[in-house]
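And now, chain A:
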Amino acid sequence: MTRKRTAPLVLLTAAALSMTACAQSERDSDGGTGASGATNVKDTFTFGAAGAPDVFDPLYATDGETFRITRQIHSGLLGIKPGTADIQPELAESWTPSEDGLSWTFKLRQGVKFSDGEPFNGQAVCDNMQRMFEQKGAGQTAAEYWGYFFGSFSDDPSGSLYKSCEAPDENTAVIDVTRTTSSFPTILSLDSFSMQSPKALKDGDANNVQAQGEGFTYPAYSKAPVGIGPYKLSKYDEANKTVTLVANENYYGEQPKTKTLVFKIIPDESTRRQELQAGSIDGYDLPNPVDWKGLEDAGNKVEVRPAFNILYLGLNPERNPKLKDLKVRQAIAYALNRDQMVKTQLPEGAKVASQFMPDTVSGYNTQLQPYAYDPEKAKSLLAEAGAEGLTLKFAFPTEVSRPYMPDPQKIHAAFTKDLEAVGIKVEQVSKPWNGGYLDDVSANGAYDMWLLGWTGDYNAADNFLGTFFSNLKSNDFHTSVMPWGKTLSEDLKKADAIVDEGERDAAYQDINKRIAEEYLPGIPVSHSPPALVTSDKVQGLVASPLTAETFDTVTVGK
Partner candidate 1 sequence: MARFIIRRLLQMVGVVFVLSLLLFFWLRSLPGGTVSAILGERATPETRAALTKALGLDEPIWVQYWKFLTRALRGEFGVSTGVLPGTDAMTIFLDRLPATIELSFLALLIAVVLAIPLGYVSARRANSPLDSGLVVVSLVGVAVPVFFLAFLLKYQLSVEHNWFPVSGRQDNIGCTRVTNFFVLDGLLTREFDCSASALKHLVLPSVALATIPFAVIYRITRASVLDVLGEDYVRTAESKGLNARVIRGRHVLRNALLPVVTTIGLQTGGLLAGAVLTEQVFNFGGIGNALAVAFQRRDYPVLEVLILAAAAIYVIINLLVDIAYAVIDPRVRTR
Partner candidate 2 sequence: MTATATTPSTNRHGDEPLLSVRDLRVTFTRQGEEPFTAVDGVSFDVRPGQTVGLVGESGCGKSVTSLAIMGLLPRRGNRVEGTATFDGTDLLRLGSSEMRDRRGRDIAMIFQDPLSSLNPVVPVGLQVTEVLERHRKMSRKAATPLARDLLKRVGIPDPDRRLKDYPHQMSGGMRQRALIAMALACAPRLLIADEPTTALDVTIQAQILSLLKELVQETGTALVMITHDLGVVAGLCDEVNVLYGGRIVERGGRHELFGQPRHPYTNGLLASIPRLDAERAPLTPIPGSVSDNLPWTSACAFAPRCSQPVDVCTQRTPQLEESGSRALRCFNPVGGPR
């Protein structure tokens, strides 16, 4: 039908076609800018990005599309072992804590240079740490990850995890912290805390972030970053929506297999797929599960990463007091056919969640089983609690798709159907993701029940559980109105401060059990594996559960 319908249009474009036909030959030549040494591989890897990068200074970056690029041109003291969520040495070869766990000594890799040729040493580490710590004004807000993970800045040191940094010699940096936490030094593997050339930072006035109107203006440096990575920024062609990176000749490690890395910004999902199909890009991230099969059939490689996320149903007992009753919360858990939702809406490899963290995270309790789908039990529990005819204001976000939640509306519809089947009335609400949904969930507490999720930043239970329940005063689940809210918050903080890994894991396993069986502040729904797709010509790409791939090992066949 489609084919027939477009026939006249083909005619219509024929004239236009002949106009440009003369240029046909040039377009087919490979898009590279220089000749490559190897004969059977291309010298350019083109990746379809879903969005434009905000900045190239990772300290001020917040979104995945930006980090994907900064990751290629920057590295931190700690790195992530390819293909895992575990940390490995990067710019620091080793790190050892003092006995009280408050002072960490980092032995640095030797002979490392920034891409501008400046040497990397202990002083550079401390310059970087101090620079991040000493953010002022708008810079503090822009340096969102620092604020989130380190607590506060130099003008309010009481709330800060970071205390100070010293460089006793060229190859050593000593970082002091104010308390012990499982997160440190793991968080130093986050892209935001990458090491950048102190000289370039200074020359580029890197900290000069200003609030103007509704947004921030960034200094020149943010467009001309100098870091340590296999690549360096060559050109950001805003008009043509492409970012071009080239090999960094000052890189200490092996030179990248493919000299040029191009990020082509294509916000529309189906267009990314078509570009891949047409051969104008070599791969893209987060293909829609619906497309996986079609992509593979067309000869592409769909790399499914382990799930490192959680989708949950949040509950607000403060807004709807009936939710204070554990039986009601359990009834909801029994009422939901999560198995069917996972099977029919999430890609293969997705799992029903039994707790608020994926099984790759240490502290996961393997003993726990998800609440089974049992509408009868749900009904009887509701009856026991005297909550028949319960009405829930159940919200979902629009205009968004997350790895853990490809189509919120559909998930919401499926759950609504399940809830109605056990006699719970559902008041459906939706808001655009950026148009107030998150405010309503977090700040306003406007819903009884809502869909939300989380993708882990690094492998630590605190990054999941701590995020959700540690802050007693204000968290989305309003645990403060529950008798166990305080206990949970305190236990989480205690567990995080345990230095011994085995002990810490045990503590988290126990908390997970209690959350699932006794507290149930929300219903964990599922873990969904995000995928990455490349054409069959692409070799050497190692998928990361944190969706944090580096592309220096990639080769693209001709």
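Basis for inclusion: all candidates are chains of the complex that A comes from, given by their letters.
Following the convention adopted for this analysis, a contact is a pair of C-beta atoms (placed from the backbone, for glycine too) under 8 Å apart; a residue touches a chain by one contact, two chains touch by 3 or more; residues count from 1.
Because the structure is predicted, anything quoted here is derived from the model rather than measured.
Engineer: Looking at 1 or 2, only one should touch chain A in the complex. Which number is that?
Structural biologist: 1
Engineer: Quick check on the complex: what are the chain A residues that touch candidate 1?
Structural biologist: Its residues touching candidate 1 are 2-3, 5-6, 8-10, 12-13, 16-17, 19-20, 22-23, 26-27, 31, 33, 46, 52, 54-55, 62-63, 137-138, 140-141, 144, 147-148, 211-218, 222, 237-242, 244, 262, 264-268, 271, 274-275, 277-278, 280, 399, 431-432, 434-440, 442-443, 452-454, 471, 474.
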